[in-house]
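A single protein chain has been omitted; all remaining protein chains appear in their positions.
Now for chain A:
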């Protein structure tokens, strides 16, 4: 199964920084195992452009669609046998420790 992993900030991470895993090791390990198909960091929401078409008219607005304190700062596309494997990969990601990680299967 393919999972889109949204890497998000969290307003109250309360993380013990000394225990947070290293992102480079995480990327290297999952790339080597073929479980991470793609992924990247994203620019801040301030750089986002929202696109809508209403009544045939193109409406653009700057910033993300929803006003929120927690934002998506990156993504990874994972290829896993099942949710448990995806959870194991996600729990080793540094942002699971001082942010939040959301796993969404491809439909």
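Odds and ends about this structure:
To be clear about the criterion, a contact is a pair of C-beta atoms (placed from the backbone, for glycine too) under 8 Å apart; a residue touches a chain by one contact, two chains touch by 3 or more; residues count from 1.
By definition in this document, contacts and distances are computed from a predicted model.
Selecting from "histidine kinase", "Cytochrome bd-II ubiquinol oxidase subunit 2", "Binding protein dependent transporter" or "RNA polymerase sigma-70 factor (ECF subfamily)", the unshown chain of this assembly corresponds to "RNA polymerase sigma-70 factor (ECF subfamily)" (UniProt protein name).
If you put the missing chain back, the residues of chain A touching it would be 1, 3, 80-84, 86-87, 103, 105, 107.
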